[in-house]
Each structure stands twice: as C-alpha cells, then as structure tokens.
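Every protein chain but one is kept in place in this view of the complex.
Let's turn to chain A:
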Amino acid sequence: MSWIQHLILAPILLPMVVAGLMLVIDGRNGRITAALGVASTFALLVIAIVLLVQASTGGAQSAVQVYQIGNWPSRLGIVLALDRLSAMMLALTALLATAAMVFSLARWHQAGSFFHPLFQVLLVGLNGAFLTGDLFNLFVFFEIMLAASYGLALHGSGHARVKAGLHYIAVNLVASSAFLIGVSLIYGATGSLNMADIASRIGDLDAHGAMLFRVGAAVLGVAFLVKAAIWPLGFWLPTTYAAAGPPVAAMFAIMTKVGVYAILRLGLLFTPDGQGNVLAASGLLLTGGVITIIYGMLGMLASQAMARLAGFSVLVSSGTLLAVMGAGNANVFSATLYYLVSSTLAIAAFFMLIELAERGRARADDVLAVTLEAYGIVYDEDSENSREAGAAVPAILGILGIAFMACALLLSGLPPLSGFIAKFAMLDALLDQARNGPAPASAWAAWLLVATLVVSGLATLIAMMRAGIRTFWPSFEREAPRVSMIELGPVLVLLALCVGLTIQAGPAMRFVRHTTEQLAERKLYMDAVLKKPVAATLAPAAGPAPPADARNARAPVLPPQKKEAAR
C-alpha cells in the first residue's frame, strides 16, 4: 500500500529521470536512447492505466488522491492531485506517446538530434500539467512542455519548420507572460497559489479583491485560450502542426487539449458556490468556439496539402470543445469529454497516416491534380492509363485507404465510429437544452451550436473526401508507398482504440459521466486537498519522527500570514 500512494509521482519523475539519463549516456540517437525511450513510454502507459483504475474505482464518489510533495501541509507546499479527469488525460497522453514513439522508431527519430530526450521532457510537462494542484506549478509544467515542444517542432529542421517554429515560439512566449500576469494577480488577490485554497477563498474576497481576482482569471484564461487555439489567438496552429514531423504533430494533438483541460479544471473550481457554470456566464467561450469551428472548417475546405487539413481539423476539434463547454448545461460536459478522447485519438492517427499515404507520391502530382480539378479535365478512360485498370490495388494502399476512411468518419462524426457517438451525445444534450432551457438566450445558443456542429461535420466530410480521392484514386500511376509494420501499427492501434470506444460506448460514457459529476462537486476536490493530513512519518523504519501536529505547528512560520500581508 505504501508504494502505491507514491505512484502518482511516477508520471513526472520517470520521464524526467530517463531524459536525464539519455543525455548522460550519449544524447544522440543511439540504440540505447531509443530503447530507454520505448521502455519509459511503455512503463508510463502501464502506470497511467493503474492510476486510471485507482482513480475510477467507486463511481462518481471515487476519492481524489492527493500527494503532498515533501510532506508539507497542502496550503504551504505543492500538491499533486489525481482525480478522474487527470487520470483520463494521463492515460490519453500515455496512449498517444506510445503510438508516436513506436512510429518515430522507423525513421523519424533519426531526422535530427535529441529526439528522445525532448520527447521524454514533453511527457514530463504534459503529465505534470494534468497532475498538479498548484497554479504556479502549472505554469512551470506548461513551460517544460512548451520548451520541449519548441525543440520537437523544429525536429528535422528545414525552412518551413524553422519559419513556423519562430512564430510558434514568439506567440507562446507572449502567452506565457500573460499566464504569469494572471497567476500573480490571483496571488495578489487571494494570497494563495494552491488551486483548492484559492477556490475556498473566493467567497471571502472584498469588492477590490474580487475585481483583482476576476482580472487575473481573465488574463489567465487568455493564456489558456492561446494554447487551445481559439479563433483570434490560434493562427499559429495550422502552420506549425503541418510543418512538424508526423509523430511530433501526433503528440501536439494533445497539447491543445491541455489548454482545454486547464480551462475546464480552473473554470469549474473557481466558480463561486451557487453561481452555476462560470464557463457559460459571458458567452465568450461559446462565441469564440463557434467562430473557431467556422474558421477551422473553411481552412479545411481551402487546404490543398493534407497536413494543413489535419492542422485545421485540430482547430475544429478544439473549437467544438470550447463552444460546447461554453454552451451552458453540465450534461453536455460528459459528451464533451468523450469527444475529447475520440477526436484526439483520431487526429493523432490522421497526422501519422498522412505521412504514410503521401509517401511515394511526387510533389508534382499535387499540382497536377489541383490543376486537373480546376480545369475540369477528365482523363480519357481509353488512354494509356486504362492499361492498369485490371490490376489490383496493392494491399498496403487498401489498408491505408481504410484507415483514411476511418479517420474521415471519426473527424466528421458519421456512424458507425466513436466520432458519431460523441457528436450524437453532444447534439442530444444541446437539443435538450434548446427545448427545456431555462432562458431563451441559452436555447438560442444551443440551436446555434447544433447548426454549427452539423455544418462542420459536412464540411469535414467534403474536405476529407476530396483529399482522399486525390491521394488514393489518382488518375495517373503511382507506386505503392513503402510502409513498414512499425509505422502502420501505431496508426491502426489508435484507430482500433476508437473502434473500442464505439463498442464499449456504454462503459466509456458512464466513466465520463461520473467524471463530470466528480468535477461538478468541487467540494470533493477542495476537501481532499485542504483537509489531507500530513503523513506522520516519511519512512516507518527511520526512527522516531516528529508527530504530525508538531510539523503542522512549525510549518506555518515559514510563509507569513498571507491574508495579513495582503492588506
């Protein structure tokens, strides 16, 4: 029992230690670093699943696990907190990481130096951001994640990557400044950095403090929205994601979801008691999200290259999440979480699939295909091309084509895959809100969102079909791409997971419903963090340790009484 309560540290410590070890051993892409990377990523997957099982036992009332680093009391030290949402995100990260890692082994990790250490550091940042219960610590993990992502975005170098990377880094550095301003404003208003502690103090703020707090939360929200790439703040995303190497882009698919996660977590936690859903209060998330969907949709229709199309599909996905979160009723949240998992898996698979499908296809084909389309030239069936008419499509193209079709179904939300279930659940909850909503405004919001979701599905389908026809049914000869099993495997596994989500939709939906119920009970999280007693001894065998109450009495001397300092 004693080791299992320390397991919550493993998702942060393991990749951190492994990354350091890789640098010590040789840092370049030797066999040892690759082996270490694979071992660490697979171990993380196992750990994430164990944590997921731990966090989800006991339905909606399942306990929030809290880990006090250095055994400091919660208000003073940094805590890690694991609830169902964090556990879900950890598992999703680990799944994507495993797939991307295996995929990269075929050749991508050789494209530049230090792929494996950077990959592990990215995992440290992601896992830390999902686990931490401290606002400033969240900033630090965001920065770790971003620093690694800057390196990974540039992995493989080249003109397009460096240019896109420069924009990406500049935008995110400005966003990090906004993050810091928000955090310090909130600290100035509440005198605390612990999320649960801040939440418990919101009610006691005077008018001046409450104003400071709101400004701080708004600035913080802007920083998260840049990460989530909401419309006016997300122009950096398609270029960067399209330029990044496929395994990197697949990992980046979860990075926009970190912004969404932070908004969801803090938005619900910082809602004063009895004020309903703060995320829907201003209508900003809804409006921004809807515009993001429309922008992403138009971008998808306009893209010629498949990588750009995938980049815009990330925008559609995160716009959908933000808009639905901002639409109002809490019933939608569970459908949103299901959509989050399904769309992240699908987008990651899509990014990796693109590279395989476009392999062996000359760049000139693209231009030619576009020109042909534009001028309406149809190849004469009796011309030289019809010689090959009887030849079977090579098996690999068939498999890639089916995988592509699965991606198209998932992204556009058509039956029978999990994208449909996610969209259906969201539409169902929204229609319910439209009919029985408390206010006409919320009904309008629901109708607007329903319309946008349906239209965006159609646009996605059109864009995907066009790209698919151009890639898999070219009107001229192409050689079958040479694809190794190690590359095809991860794509198929990710898609199989989506199929699994479809077949096991009942249990999955139950899981996300319990997750939203747990999120809505913010007292649960706050009590778990704030009322957690300090462990009496760190190691039972280490002789007589000071009793818990002595530690408690001694500890508060260190930081001054922040409430008083604030006056």
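Just so it is clear, a contact is a pair of C-beta atoms (placed from the backbone, for glycine too) under 8 Å apart; a residue touches a chain by one contact, two chains touch by 3 or more; residues count from 1.
We take it that contacts and distances are computed from a predicted model.
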Chain not displayed: protein name in its UniProt record ("ABC transporter ATP-binding protein", "Peptide/nickel transport system permease protein", "Na+/H+ antiporter subunit C" or "Sarcosine oxidase subunit beta"): "Na+/H+ antiporter subunit C"
Listed residues A:I25, A:L173 or A:M211, member touching the removed chain: A:L173
Residue, one of A:V162, A:M211, A:A302 or A:A451, that touches the chain absent here: A:V162
Omitted-chain contact residue, chosen from A:S184, A:T287, A:Q304 or A:N331: A:S184
Contacts of chain A with the absent chain, listed as residue ranges: 136, 140, 143, 147, 150-151, 154, 157-159, 162-163, 165-167, 169-170, 173-174, 176-177, 180-181, 183-185, 187-188, 193, 558-562, 564-567
